[in-house]
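Supplied in structure tokens, the structure appears directly below.
What you see is the complex with one protein chain gone and the rest in place.
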Amino acid sequence: MYVAVKGGEAAIANAHRLLASRRRGDASVPALTLEQIAGQLALGVDRVMGEGSLYDPELAALAIKQSRGDLIEAVFLLRAYRTTLPRFGYSEPVDTGAMVIERRVSAVFKDLPGGQLLGPTFDYTHRLLDPELAGDHPVAEPVRGEAPSEKALRVSDILAGDGLIEENLPSEEDSDVADITRTALEFPLGRDARLQALARGDEGFLLALGYSTQRGYARSHPFAGEIRIGEVAVEMVLPELGFAVCIGRVRLTECQMVNQFKGSAKVPPQFTTGYGLVFGQAERKAMAMALCDRALRAAELGEDITAPAQDEEFVISHSDNVQATGFVEHLKLPHYVDFQAELDLVRRMRAEHAAAQATGRQDIATDASREAAE
Amino acid sequence: MVHAAYEGGFANSVLGSQGLFRTLMDAMARPGTVHPVTTLASPPAGLNSTAGAILLSLCDADTSVWLTPDLARNSEVREWLGFHAGAPVTGDKAAADFAVIADPCRLLDLGAFALGTQEYPDRSTTLIIAVEALTGGDLMELEGPGIDGRIGIAPKPLPPGFTAQWAANRARFPRGIDLIFAAPDAIACMPRSSRIINQPGV
Partner (left out) sequence: MQQPSSELHGPGHPEALSPAARMRQRRLSVLAQAPLPRMAALWRKTGLDPDIEILRGPENGLVALRGRIGGTGQPFQVGEASATRVTVRIIGGAVGHAMITGRDNARAQLAATLDALAEDPALTDRIEQEVIAPLEAEAAARDAALGAEVAATRVNFFTLVRGDD
């Protein structure tokens, strides 16, 4: 039963005004600009774009400012915004092989065409807080080297030549691509729908699940075959022209996990892969996504499903942090009537319990306790 | 691309599409009632103005449209639809979200369109039949949800054998197609829940 309770309007309006004031903070400190957020908190912006499933650094920066840095709230704002826009159409699948690379590393081959390019990484830093960053010290220009002439081949392409790794080939018909934003989830999902859900999934949740596979819950012997970060061209067929044009570029992080596979009756032993592709510079998320993708392929590869990371319904249904926050946070909204009913029930049970104690009989179930069990 | 494709969209795309959407919603909620419409769009020859405006209101890049063969061969119509709505044209009736029947004098197999599934009956085709008028044809008497008692409607022309086709469509409930009659000056709807209770033309 729902009962309308009025009287909160003034409190809500004043709370929002207080929020605006707290968000601005000390007025003697300059307000943050969106350029500052997008430029200097770029990885936070990337995370909001990825989990918000909308590539637009300026809007993500605005969402972070509006949410006072609460990134899940910012993701929520971005998701709400995207529902107000018409969808013009679909891009051609981006070609990550033609990426303008900003970072590219492989943990399986030391010397590979295109080289190991560390790029702007936190790796090999000492994780010591840098007091200089508290101020605005001048920063040295990046060193410039000589760009390699050879193309950065994908590691999977190098291994594929010997049949040592499964090949990912497009089927003849590209037209039927799952879209979880248009069609309700129906389990079991195709790998396309799963990857779409994982790409917008919560980084913390996927990270924990990926970690669980490493600790032995669905162990898959993963190697980071290749991680690449950089910009790719987005191409789209314009109906009025009838051919594809590049409409801009987006920065993406791609991870190919290479996993051992002992083979089956049909397939000889070979390496299998898990795949991660995420908006922006988001290496941890892309790696976690690739681990989860591989774990969720258990049924397809004929492996026993024994661990949470392999359970598609469990992983995909709980990976969306906007959905999760909606259900968890709704608990703080008024449940006065629900709770009155519970209170009444507990009182009756206690009365029956006391009566039973008094008569020394506890073996028969009472009406109230049966009701509670339901 | 010919210049004709750029002309003839809604003068105001937001107000035009929202106004017509409201009319369609009312017409679908009250099957058989006739709702006058003004000329909102001027599609290329072959597609009547009301059917064209309905497509612009309801279709976008996510909805595929099946067109009767004469229309499908008409590149002006395809380009007009592509430019103003972004809707892809499909040759597969069973994959169409919307279908336009521009020549209702021909035989029509309603069962060949997408009929939805028991779990998702909404995944069916909505048929837009371009007619000359909503009066003057054989009178159909309808009963069903949204109709107070019964209501008569007489679109002209109707596809031959329509009554039997509609009975078969009704028998598939909750699956089945929904239908919009688009005359140049008015629309009327027949959702799958409506029954024809007389023998029109007999």
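Just so it is clear, A and B label the chains in written order, and each chain counts residues from 1 on its own.
One rule holds in what follows: a contact is a pair of C-beta atoms (placed from the backbone, for glycine too) under 8 Å apart; a residue touches a chain by one contact, two chains touch by 3 or more.
Not measured: the values here are computed from a predicted model.
*Asks:* Of A:Val245, A:Val267, A:Ala299 or A:Val328, which sits in contact with the chain we cannot see?
*Replies:* Selected residue, touching the omitted chain: A:Val245.
*Asks:* Going by the contact rule already stated, which one of A:Pro148, A:Pro188 or A:Pro334 would touch the omitted chain in the full complex?
*Replies:* With A:Pro148, A:Pro188 or A:Pro334 as choices, the missing chain is touched by A:Pro148.
*Asks:* Which one touches the absent chain: A:Glu254, A:Glu283 or A:Asp320?
*Replies:* The missing chain is touched by A:Glu254.
*Asks:* Kindly state which of the options A:Asp179, A:Glu313, A:Glu329 or A:Glu342 is in contact with the chain not pictured.
*Replies:* Residue touching the chain left out of view: A:Asp179.
*Asks:* From the listed residues A:Asn14, A:Asn168 or A:Gln340, report the one that touches the chain absent from this view.
*Replies:* A:Asn168
*Asks:* Touching the hidden chain in the full complex, which residues of subunit A are there? Just list them.
*Replies:* Counting over the whole complex, subunit A touches the hidden chain at residues 49-50, 53-56, 58-59, 82, 85-94, 96-97, 100-103, 110-111, 115-119, 142-148, 154, 156-157, 167-171, 174-183, 191-193, 195-196, 199-200, 233-250, 252, 254, 256, 273, 275, 277-279.
*Asks:* So which bits of subunit B touch the chain we can't see?
*Replies:* 1, 3, 6, 9, 61-62, 64, 82-84, 88-90, 95
The rule we apply is simple: only the chains that are shown with their structure count from here on.
*Asks:* How many Å are there between the centre of subunit A and the centre of subunit B, using C-alpha atoms for each centre?
*Replies:* The separation of the two C-alpha centroids amounts to 41 Å.
*Asks:* For the complex, give me every residue of subunit A touching subunit B.
*Replies:* Those in contact with subunit B are residues 86-90, 182, 239-241.
*Asks:* Can you list the residues on subunit B that touch subunit A in the complex?
*Replies:* Its residues touching subunit A are 1, 5, 60-62, 79, 82-83, 86, 88.
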